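Note that one protein chain of the assembly has been removed; the remaining protein chains are unaltered in position.
Entry: chain A
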Amino acid sequence: MKRTLYKAILKSRSAPIITLSLSMIGIYVGYLIWYVLGHYLPGPISVYRVFVSILAIWISTFIAIYKIPDQLFTNRRIKDVLCFPLSSSRLVLLVIGRLACVQLGVTISAFWACFLYATSDWLSTVTIMLFCWIGSCLIDLLVLLISMAIANLLPASSVGYGFIVLQYGAFLLLALSAGNLVSEIFFVPDFLDNLNEAFCPDKWLLIAMLVAALSTLCAYFCVKAGYVRGYLNTQNFQHQKANKAIAPTKIKNPYFLLEWKRVSRNKELIFFSNIKNIITVVVLCGLLMQNFDWIGVSERYTIELFLLVSCCAVNTISSTAYSSDPNKAYISFLPISSHRLFFWKTLQGFFWGEITVLLFWVGATFFHGISALDAFLLLIYGTVMNYGCVWLGVFLDYKMPRSPNSTNELLHGNISKVIVLFASITLTVGEIYFITQIIDYISLLPFAVCVSGCVVAIECVYWLFCRRSFRD
């Protein structure tokens, strides 16, 4: 019954081979962590247990932040089972219980290899493991309570944005804290020793158990009182009816109309694409400004080029051009040319991506005091790279059609985005290397503009002459 219900509400078809593969990967990664800690880092291996437990909790938190709002609040399938005689606490317990099992797997994977290296103090290791797992469950409950608060307190018109802020904000916070923690452990002397001194496994486990018991009780009553109301409120965000009169469109071109409506009617996509890009650029800016000296590249405008390229590469509208198009199944029997549709999808992604490029360019020009010619070249570079990245993103999404399993737009097109980011960063690194190491008499910016122009020209030529790749 539990398994059937889980399948019904999560459409989960967990094949044993996938579970086995994931377990093998977990076991291997766990072994690799302790192998590196045991062979390449100073000090006894037992001092790294707290560090590994923080990493395991970090991974568990990441899973919880994405899974809980996604499976319990934005999941449309729950609506189908709400009419059954099924209590809300049972539904929530089903999801949280499965999540706790996954997190137990993460904890075991992270710690099992520790027993191979530190055989003497196994009781302490088990205590830390237990603390790690109970800590993860505690975080699940905390995420559940925050999600309940968002779902119940925010109005239906903005509750979806609340979840996005929670998921993406928490992800950035986690990424920053993990980055800082790792750098402090490796570069701040005595940090790890102080951490170990402050952490007393028995005491902390007891505290965690007490807090977990209290949180469970609190979560139980909250779920009873407001889960269904919060869930329905969240669902109303996705199925809102437009009450205001809709102005007739002036767009004559059917391709442009289809693409414009695909994006402009999907306010989540616009929100994710632009807000997420801006936040990512701000965070990247902070990280690069702090740590760029360490890389040792002194060439002018290097940071600006990196940031502009990152801006262009993380374009959700282009990397989800096909996979998030609800009409893609119906296009095949209409006289719609795939070749032309590809062009209009690229243009649409370019238009939305250019907003971020312009925002960044205005900021860089006015706050960095760049000369007029360089500012112009920077704008040309951003615009050309924007088109280049959008083209690649749309092309990857076209060639690797995926139907997103999740309704969460944050997770769509991530593979394409990573490939585009990797390709564009590699190109920029290549340009910098070429200028600094091979021909140092040319400035970086004009050279980068020329190279990116060539890339876009190749893409355009491919689109024009390799029509069979975009078969109708």
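Operating definition for what follows: a residue touches a chain if its C-beta (ideal position, glycine included) is under 8 Å from a C-beta of that chain, and two chains touch if they have at least 3 such contacts; residues count from 1.
In this section, contacts and distances are computed from a predicted model.
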Inset, instruction - Quick one: find the hidden chain's UniProt protein name among "Fumarate reductase subunit C", "ABC-2 type transport system ATP-binding protein", "Metalloregulator ArsR/SmtB family transcription factor" or "Probable glycine dehydrogenase (decarboxylating) subunit 2". - result: "ABC-2 type transport system ATP-binding protein"
Legend entry - Contact residue for the chain not shown (choose from A:P42, A:P189 or A:P326): A:P326
Inset, instruction - Could you tell which one of A:V102, A:A156, A:I270 or A:I336 touches the chain left off the display? - result: A:I336
Legend entry - Sole contact to the chain not displayed, among A:P254, A:G363 or A:G453: A:P254
Inset, instruction - Write the list of chain A residues that the hidden chain touches. - result: 241-242, 245-246, 248-249, 252-254, 257-258, 261-262, 265-266, 326-327, 329-330, 332-337, 472
